[in-house]
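Scroll down for the structure; my scribbles are underneath it.
The complex is shown incomplete by one protein chain, all other protein chains being positioned as in the whole.
What follows is chain A.
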Amino acid sequence: MDWVKGTFGTSIGKKQLMAVTGLGFIGFLTGHLLGNLTIYLGPDAFDSYAEHLHALGPLVNAAEIGLLLFAIIHVGTGLLLFLQNYKARPVKYVGKKWAGGRTIFSATMPYTGILILLFLIIHLKTFHFVDHDNQTISQIVSHAFSSVGYVLFYMFSMIVVAFHVKHGFWSAFQTLGLNHLKYMPTIFVLSALAALAAGFGFGFLPVVSRLVL
């Protein structure tokens, strides 16, 4: 099994772990957003969606374990890469200017990543690890979003997610070697669309839920 360590321990190997888990999260976010859009249809539709989802039983548990595993790999590897990259330049430049390659999205990846992790912990505490027996999901959501402070925190977090997705999406393809003359322009457009979908799609949910639920 030495070759496994030799593969995923290299710089490219670690980045490819980031890419695969990252694309996994994009897949999850797509499903999560599509499901949550049922909020637009009112509390009955939203509760019914949640009920149908949980009726899948062990499949949901398997997905949860998978996501947890992906999160551990993505966060762990990300932190390791961040520390290694920091150490790779022990004496910093007195004055450094960027040449136009770097964007605000790429430059903030480690920080938006940490913010997303913090958001995730609070998010799970608010919606997942609560009493689901005596209240419906739409009641939980409507209660959480009744606080203006929480709504602002949620919307800010979704902007952070959009930033992370904007660089992460195309970056994953590049890291997996899928940079192709014909497809790369489309992947860049998809990156921006995915970021906008995540930012606006999730970001407006609190507003919608205050109006509908």
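What we mean here is this: a residue touches a chain if its C-beta (ideal position, glycine included) is under 8 Å from a C-beta of that chain, and two chains touch if they have at least 3 such contacts; residues count from 1.
One rule holds in what follows: contacts and distances are computed from a predicted model.
> Out of "Succinate dehydrogenase subunit B", "histidine kinase", "Phosphate transport system permease protein" or "Leucine-binding protein domain-containing protein", what name does the UniProt record list for the absent chain?
The chain we cannot see is recorded in UniProt as "Succinate dehydrogenase subunit B".
> Among A:Ala107, A:Leu124 or A:Val207, choose the residue that contacts the chain missing from this document, as touch is defined above.
A:Ala107
> For the full complex, which residue in A:Leu23, A:Leu176 or A:Ala197 touches the chain that was left out?
Of all options in A:Leu23, A:Leu176 or A:Ala197, contact with the hidden chain holds for A:Leu176.
> Need a quick check: the contact residues on chain A for the chain that isn't drawn.
Touch set of chain A with respect to the missing chain: 2-3, 6-7, 10-16, 81, 84-85, 87-102, 106-107, 109, 167, 170-171, 174-179, 181.
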